[in-house]
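The other protein chains are all here in position, but one chain of the complex has been omitted.
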Amino acid sequence: MFENNIKGHISKQFDMELETVREHLFKMGGLVEKQVQDAFTALVDGNDKLAKKVIKRDSKVNALELKIDELCTQILAQRQPAASDLRLIITIIKIITDLERIGDEAEKLAVAAQNVKEKHISADREEYQYFSALGELILEMLKKTLDALARMDTDDALEIIKQENEVHERFDELLSYLIDCMKKKPKTIKSVLSITWSARALERMGDHIQNINEFIIYQAKGRDIRHLDLDKLIATLDEDF
Amino acid sequence: MTKQDPQTMPRSAVTEKIELGLAKRHRRENIFRAFGLTAVIFGFILVFFLLFDITSKALPAFHQHWVKVDVNYSEKSLRYAAGDNLADLSYRNTLRKSIYETFPEVKARRDKRQLNGLFSSNAEFAIKEHLIANPDHLGTTQPVWVRVDDDVDVYLKEVEKLGEPLVRIDQKEAQWIKTLVDNGAIEKRFNIEFFTSSDSREPELAGVRGALTGTFLTMIVTLVLSFPLGVAAAVYLEEFAPKNRWTDMIEVNINNLAAVPSIIFGLLGLAVIINLFGMPRSAPLVGGIVLTLMTLPTIIIASRASIKAVPPSIREAAMGLGASRVQTTFSHVLPMAMPGILTGTIIGMAQALGETAPLLMIGMVAFIVDVPSSFTDASTVMPVQIFLWADSPERGFLAKTSAAILVLLGFLFLMNASAAYLRRRFESK
């Protein structure tokens, strides 16, 4: 549990500082989740108002990133954390970068939503299906990731990492469908490209989500599992624990 | 910004509470300080009075009155025949005749005897020495200065109006003295003999040299025996001895030994050293051994405390470099403990210096005229000398007693000063 990672120091002040960071982190996580959700909805529904809201709210995400960075810097300077505390701070610093990027991708979706409002995706049933399947998957993964982060649950994190292939599969499906579209109806190329970009943004989110989960495992197990393929990763984790 | 007056600055409840008790606290502090100061001043006054009293009483002892006698070294009165040894002549007769010539009006036998009593019993030896030094004075009349009797000396030092009778000097004698003074035949001289001669029954002849030498010799024996023994015992007990019931017992016994009345050590000296080992009585060697027994516990206790106070880090440092225990002790622990050891030693030596009781038991109380020249010669020591003189009935010894006390104090001062010098040298190292 995340709680266990921040409680129990001799210095209660340190506990409180970590608690503040945690609150901010969860706030940021919640906000990013909402951004993605809203951006996705705005894009699918062609909701211009919602898209605007999302774009406006991105600055809040950025401000939270700055705030958390500052808090972490202070902890590093004042507390010189070691062992799990050190890993926690490093993890948070890394995770918020990924969260901020996810926020940026959500902003891209929102911008795209503004551009495609006239001929929005739902007009074409099939591409809607593919696109929203990808979007729903990302949303679900993000939600699960934030849960895993709150519980520092490595099993869940590993599950999500395993889902990465699924993201690529769905993205590839969408992409091949869109290429078909473009081949058949060259008129639609402009709007299809826009969808491609949005899909690309969703795929990027998936990558960032992977990163976050990798750091959850790093924090909990002290093992850096970045840039390992899945089989090796599972093997490493099994061998150690 | 202007500073706020402490009287008007805002106060919290706690501040006010503290302020309430403040006056009382300051008062207590002042009272305590006043007490301390009074104690110190009181002590100083006592010491000052003691020194003043002793010094004022001792001053007369440093002067001696001399009287000029016109000695007629006639061959007849000396009963001199050619070839006689000058040392074997009848000087007493000569002196008496010369005195009678000075006072021709004195005829009666009793008066004559009284007149003779004005001069020191040493006077006949003085005129003898004069003639031996100047053999050509034989047959001539020469002025020779001789000491006056101690009663006359005291009279001259104490009387307010010459010619009046005073203690042990009656009307007649007073008049004779007055005549001598009027004739310029009496002179006051610095009494160098006080330091150069030994004890005597006659106060005008008594000096401290014998006792001083005895003290010196005794102290040397004490120091030479007790310092190395004491330090060695302390070092062994602190640094080398295992801590067990035996060493605990030894420690307790050493502490007890320091509290044993000193006369017991005297008895021990008498029974063991003199009777059993057959050492000479009244000797500085025996006195030194007895005083060593007395001084040892003091030195051991002080040295142990001082060795214990050497920080263990110094020992660890030396041992950590691979020094052996003995190397550590001698090159680091002892030099650092030395100031404390010296302090303990000087306290013990000062105790020994003033000790009388044990020395009485081993016969150092005897009346000894000769200056001791070795550790086995019979001798006495300063405190015993003071005790003897204080016990003497002659008024002349009164001043001598005080003067001897001054000399003893001076000796003590010298001893302390040398210890302080040594201590300073060890500390600065």
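Chains: A and B, in written order; residue numbering restarts at 1 for each.
In this text, a residue touches a chain if its C-beta (ideal position, glycine included) is under 8 Å from a C-beta of that chain, and two chains touch if they have at least 3 such contacts.
Rule of thumb we're sticking to: contacts and distances are computed from a predicted model.
One chain of this complex is left out of the view, and of "Phosphate ABC transporter ATP-binding protein PstB", "HTH araC/xylS-type domain-containing protein", "Stage V sporulation protein D" or "Acetolactate synthase small subunit", the protein name its UniProt record gives is "Phosphate ABC transporter ATP-binding protein PstB". Remark: the omitted chain is touched by one listed residue; of B:Pro242, B:Gly278 or B:Pro393 this is B:Pro242.
Residue A:Asp85 is the one among A:Asp45, A:Asp69, A:Asp85 or A:Glu159 that touches the chain not shown. For the options B:Val106, B:Ile250 or B:Ile314, the residue in contact with the chain missing from this view is B:Ile314.
Even with one chain removed from view, chain A keeps its contact list with that chain: residues 8-11, 14, 79-87, 222-223.
Touching residues on chain B toward the chain that is not drawn are 242-243, 311, 313-324, 327, 331-332, 335-336, 429.
One rule holds in what follows: only the chains that are shown with their structure count from here on.
One inter-chain figure worth recording: chain A and chain B are separated by 102 Å, centre to centre, where each centre is the mean of the chain's CA atoms.
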